[in-house]
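The other protein chains are all here in position, but one chain of the complex has been omitted.
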Amino acid sequence: MLEISGLNQFYGESHTLWDLDVEIPQGQCTCVMGRNGVGKTTLMQCIMGLLPLRSGSLSYEGQDLARLTAERRAPLGIGYVPQGRQIFPLLTVEENLRIGLAARPDRAKQIPGYIFELFPVLKEMLGRRGGDLSGGQQQQLAIGRALVIDPKLLILDEPTEGIQPNIVHEIGDIIRRLMTDLNLTVILVEQKLPFARRVADRFIILDRGRLMASGAMPDLTEDLVKQYLTV
Amino acid sequence: MPMNPTCRSRRFPHLGGLGLVFGVLILMMLPLGSMADEIDAALIDLSDRSFEVKQAAVDVIAAGGDPRAGTLLEALLGGNLYARESDRRPVLVAPSPGGYRLTDALDGSDLGEVERGAVKKITINNRMRNQLRTAIAALTLASPDPEIRLKAAQQMLGDANPIVVEAIRDQLGREDDQRVRDYLDLSLALASLRDEAPAARLAAVNALSGSLYPAARNALTKLLSDEPDPEVRAAAERSLAAIEQKLKLNAAAETLFFGLSLGSVLVLAAIGLAITFGVMGVINMAHGELIMIGAYTTYLVQQAMPGFLDYSLFVAIPAAFVVAGLLGVLIERSVIRFLYGRPLETLLATFGISLILQQLVRTTISAQNVAVQNPSWMSGALQINPALALTYNRLYILIFALMVFVALLLILKRTALGLQVRAVAQNRAMARSMGVRSARVDALTFGLGAGVAGVAGVALSQLTNVGPNMGQAYIIDSFMVVVFGGVGNLWGTLVAGLTLGVANKLMEPWAGAVLAKILVLVFIILFIQKRPRGLFPQRGRAADG
Amino acid sequence: QSADDTIKVGVLHSLSGTMAISETTLKDTVLMLVDEQNKKGGLLGKNLEAVVVDPASDWPLFAEKARELLTQDKVAVVFGCWTSVSRKSVLPVFEELNGLLFYPVQYEGEESSKNVFYTGAAPNQQAIPAVDYLKNELGVERWVLAGTDYVYPRTTNKILEAYLKQNGVAEEDIMINYTPFGHSDWQSIVSDIKRFGSEGKKTAVVSTINGDANVPFYKELGNQGVSAEDIPVIAFSVGEEELSGIDTKPLVGHLAAWNYFMSVDDPANSSFIETWHGFTKNDKRVTNDPMEAHKIGFDLWVQAVEKAGTTDPDAVQAAIIGLETKNLTGGTAKMLPNHHITKPVLIGEIQEDGQFAVVWSTEEEVPGDAWSDFLEGSKDLTADWTPPVMCGNFNTVTKTCLGAQAQ
Amino acid sequence: MGVASVMRGDRGGQAMLAVLLVVAVVVPILNLMVPESSPWHVSTYTVTLLGKYLTYALLAVAVDLVWGYLGILSLGHAAFFGLGGYAMGMYLMRQIGDRGVYGHPVLPDFMVFLNWSELPWFWQGFDLFWFAALMAILVPGTLAFIFGYLAFRSRVTGVYLSIMTQALTYALMLAFFRNEMGFGGNNGLTDFKDILGFDLKSDATRIGLFLASAGALALGYLACRWIVTSRLGRVAVAIRDAEARTRFIGYRVDRVKLAIFTFSAMLAGVAGALYVPQVGIINPGEFSPLNSIELVIWVAIGGRATLYGAVIGAILVNYGKTYFTGAFPEAWLFALGALFVIVTLFLPKGIAGLVGMIRTWRRSRSPAESAAEAAP
């Protein structure tokens, strides 16, 4: 579904991502792992087009993503739940959700109802400013917002951060369900092994901006964990 | 030389009018023929250099009783009367291919075509204008057209001459138009104040109670100063008190209107900024110049359609919106789009743009102000009562400001653009990730703000100067209004503008214009201490960081 | 070097900022005068060269630019300034460097410098005759003195107030009102004027409202239905140029007092207007009073230079006093020892075409008076820049020269 | 703390001070000792101009201190500058003595003219230089203190604060325009004769004022440097970036702001006091809100939060103005406007940032060199 090859990224002069070659297979959930500051978020932002690439290519369903601006990627069906939630703080919950409607291929005028089923809090808080929500509520809103655009590829950057345990659990289920129901492909950035193991099909491990290992989830050995995920 | 000596009175020029009416009424009874020569001479005198000679001539012509004298005098008053250079005969002119086509002013006969230099306009002065109006009034009080009679009655209001009073009484007997009757009644009451009989005076005093005509108040005040009869005095005092009371109420209403009207100007000037600055966060120092561009568009539109002044504004409003809006888009695409996320630098760049635009107007049009005309429906006033009139231009601008406000509110609250622009302003990267085409949204929004500024320029051109500096006059106030109202809140801008306008006007009578302004500024500074984020603050967790 | 065969003429008028509206025209005027003079063969066999700078309506910048003109460009004379504050700002510079400044705008008086020639009207050449006209010809008994809050209106109004009171006008029949620069909301003030004028006595407004504030003022008058017949307004700062920015229909009949009107029928004026139209390649451009003042000032300077045979400031100062030139309204302007000139006073009524029709004029020219006779502090002062007095503020009672010139 | 420690790491500032020192030594020599005919002569015109630029530079430094480091976009500094200027102007007015046009021994001309019979109370004491000098600092300082106390206590921040400072300036402008205020109305104070007994028209006095300005700039610069290199300076930047957070680690934001804002206002007052004798006039136009905006622009052009950038910006823009208004009197606004736009677009960090940009550019061209540079 998404093929990344030879990707290099710089913040000013500091080389953050080094010659990444990653493949995200269709219909599966790929978990991106690594310690703090290895470049996971940076990679996601590159995929979303929020950061300029130094070199490399991104091919999404055969299309060259790198040549498209960020706002042209969402309509292709890429939904993004960024790290740190990035709610529009002064828009109401409803407005936060509506923003994505314009990018839907079917031009729907209504927020899909299943989102409220997934996150009932959002329904209760429809008229409240996004910025006023509690951290966990905001995180739920962020996921809901990404779903509004009816994505084919969903990028989740640490989506469970700050969410209460029962909902975390539920989010795991939701992800799996969406993948089967909507034939969704998911890229998940996650630090928490149990969750990652439960939800993801595949993993890739980054360290200092380089791809260190990848494979099917069961292949994630304690060795790898020790080497790349512990300090 | 004038035949009526009172005309030359220096101390009491208005007696010129009086004497004239006197003359008219007397001479109406004389046989017409004996006057003919004198009138002929008077017609020649109209083009004399001396205004005294002219005035005397007008007296003669008016007294001549010629049925066409009214038309001639009207033409003179309207500045349409010319004198033929060859024989100084007064003529009416109509432009024609070769110059002017002349008609005799008195008998209406066609005098052929001449070149432009062959006739000279007959100028009149202030005093003559007064004289002419009174003369025309006297000639037209009995006119069949009630509108003309009404004008005449208004003109004669308060005239104390007994013969005039007689004529008024006469007319009242057969007058059937209520508005005219009111004026005539009032005139008679004013006249009766001077009656010998206290009872008559008393009746007149009571009739005048609460009348808002300045003439009534003045007459009562004057009466009080020398009225011997205690009963009449008491009544006059009462009447006067009633008048004062009503005047006060009217004055309060007037002040409120002035305040709202000033406020609406502030709102109009600021509302475009409420978008470019309030919503988008661009510190747009060129906002004033966008207003200026709108005003110049009005000017150019009027130049382009000289015959259709009354419709010009309807063309100018969309034109200004488009011109200023496109300019806004141009500014946004060429400069501002590189500066998002660096709001303070937009200040710098737009300040530079404002300098360039000012100078551009100076070099391409002129450094002087240009004359933007008021369509006829924008001039004059809606007379609520004799003491309270709402000027049309202010009234329309107030309404217009509210319309613009509502339109913008709908755009921002009800359209996708409104939502998207707010999203982009709050978090550009995230908005783009959601598929919002931020470049388009920015350009459209800035264009909208600029276009609204242009539209404001159309309105302001009706009130004030149109010149290269006009933008500078509004920029400070506009920022003040937007900030005072609370950045990002359109309602805030409306309420802030109107509040500041009314506050200013409430203070102006006792503090004077300058001090009032200073006090309003101090008030704003102190008020902000209580509400550090304006009247309608952005609230919630996000706002207080 | 070319500097030797040209004589430089400095032009110190704001081309940007608030005053550009009025001053750019004067810059063009001086350029035209220089051009005309060069066509006539220049001066002292040399070509004139105009040096234009832009003090940008910024008063300290005026002083800086004056110094630049005098020391860097070494101009022989400067034509410039409009506002009083700009003149006050450059005055010390001209005195220090002994330059020559021709100042073309009507002003408040109370000044006479060795280095400045005041070719605009002093208060006695504008204000007092105007009030006389209103009083005598229109029978005005109540007065509104409305002005912008700065020196010129303050002075003029003070002089007028003193003058009116001397003429038996009661305190309560005078209303004084000051507004800030660029005041644009005249609703309350016009309404007050209307009320003040509706109390039975013939009322007139004497307006020293400056610049931009006039347009909204007149528009408001028109809209509130204050016609010239009810309450005439006589203005001292509204000329043809200002009117060209206003829709004049509602203003017909209001008055202005100046020393020149474009509409004056005089051959000199016609040819001036023709030259102006030719120079600006625009036959819609109007002429106005300060332009005439520059024209007179320029002619007098040229004559003085020719008489002195040099552009040396001292020589020109000495030579110019007493020189005469034709003004554009059929009279003569004479440079007086107090550095002011003689001027006729004309009163005009605004016409629909934006021109003024002269309705009254003084029989002969009025000599400009630097120090008003109606002000306490200055009634004993005179200015005389001829020997033996050689003083700009000479106290005729104590026979001393006051102030800085004393040293 | 020594000058050396304060200036450590401030290459731009070191260069700026060095240039300032050279100019302060060379210009007087070239003005006073070199004959006018020599091409090396520096005219008095130039000296005065330079002196003026230096006072502007000091003002810009004051603005940069509060804007660059504390994040307060003050549009009120023109007012502090103006107040300092008025204090000095009042002293200079009193020095005129009976040399005014009306020859009144005490009252300035405009008061005689307005029929004032005695000196208003607020003019008392201004015949003494030390008093006027003190006032030039204290009046702006006090105003800034009161204003700041109210505003910072109420947590007025961001554009709200900017616009309030602008309202303050605007109110002061209108107030000073009023003739009743007793500060000469629109004409302001002018026609000064001498300062401390020295004739203002003499070259030596001008040089003196020029040197005083240079000295004030140097001292002001060092003082600001000292503040920004202290921990308080770091707190200021912390406030700029995350005001609320700063509170939660225990700093009283309002007091930090108040202290620095007041100091900056005093500095602006000093600049104003030095400005007035050199340009010869102070009038309410100095309070114009647009002046304040222009001032901010000097700082932005030079480079915000560098201090020396403010100096460069002030001098550059004003030199540009002087030059353009003479060279292209009818088109100079195009040039100035374009300058503003171009600097913003191409030099996001102002002129001070140019050095950094060139360095990066050089490095990106020759990576080998940069590696060598980074090694030690």
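For reference, chains read A, B, C and D in written order, and residue numbers begin at 1 within each chain.
Here, a contact is a pair of C-beta atoms (placed from the backbone, for glycine too) under 8 Å apart; a residue touches a chain by one contact, two chains touch by 3 or more.
Simple rule for what comes next: contacts and distances are computed from a predicted model.
J.: Out of "Phosphoribosylformylglycinamidine synthase subunit PurQ", "Multicomponent Na+:H+ antiporter subunit A", "Urea transport system ATP-binding protein" or "Sarcosine oxidase subunit gamma", which one is the UniProt protein name for the chain not included here?
T.: "Urea transport system ATP-binding protein"
J.: Looking at A:L133, A:V148 or A:L211, which residue reaches the missing chain?
T.: Here the residue in touch with the unshown chain is A:L133.
J.: Kindly state which of the options A:A70, A:I163, A:L184 or A:L220 is in contact with the chain not pictured.
T.: The single option touching the absent chain is A:I163.
J.: Among D:I29, D:A242 or D:A327, which residue is in contact with the omitted chain in the full complex?
T.: Touches the omitted chain: D:A242.
J.: List the residues of subunit A that touch the chain left out of this view.
T.: Per the touch rule, subunit A residues meeting the hidden chain are 11, 14, 35-38, 41, 83-84, 121, 128, 132-137, 139-140, 158, 161-170, 191-193, 229-231.
J.: Which parts of subunit D are in contact with the chain that was left out?
T.: 227, 230-232, 234-235, 237-238, 240-242, 244-253, 255-256, 259
One rule holds for everything that comes next: only the chains that are shown with their structure count from here on.
J.: Determine which of the two chain pairs, A-B or B-D, is joined by the larger number of C-beta pairs in contact.
T.: Contact tally favours B-D.
J.: Going by C-alpha centroids, which chain is farthest from subunit B? Tell me that one.
T.: The chain lying farthest from subunit B is A.
J.: Please report how many Å separate the Cα centroid of subunit A from that of subunit B, as a whole number.
T.: Chain centroid spacing, subunit A to subunit B, equals 63 Å.
J.: Centroid from C-alpha atoms only, then distance subunit B to subunit D, rounded to Å. What do you get?
T.: So the centroids are 45 Å from each other.
J.: Would you pick out the residues of subunit A that each touch at least 2 other chains?
T.: Answer for subunit A, listing residues that touch two or more other chains: there are none.
J.: Residues of subunit B that touch two or more other chains: which are they?
T.: 358-359, 472, 514, 517
J.: Hey, which residues of subunit D end up touching subunit C in the complex?
T.: That would be residues 43-45, 48-49, 52, 96, 98-103, 110, 112-115, 174, 177-179, 185-188, 190-193, 201, 279-281, 283, 285, 321-322, 325-326, 329-330, 332-333 of subunit D.
J.: Where on subunit B is subunit C touching in the complex?
T.: 10-14, 51, 79, 123, 125-127, 129-130, 133, 214, 217-218, 221-222, 254-255, 258, 261-262, 265, 358-359, 362, 367-374, 379-381, 389, 391-394, 462-469, 472-473, 504-505, 508-509, 512-514, 517
J.: Quick check: in the complex, which residue numbers of subunit B touch subunit A?
T.: Residue positions touching the partner: 416, 419-420, 422-423, 426-427, 429-439, 488, 538-543.
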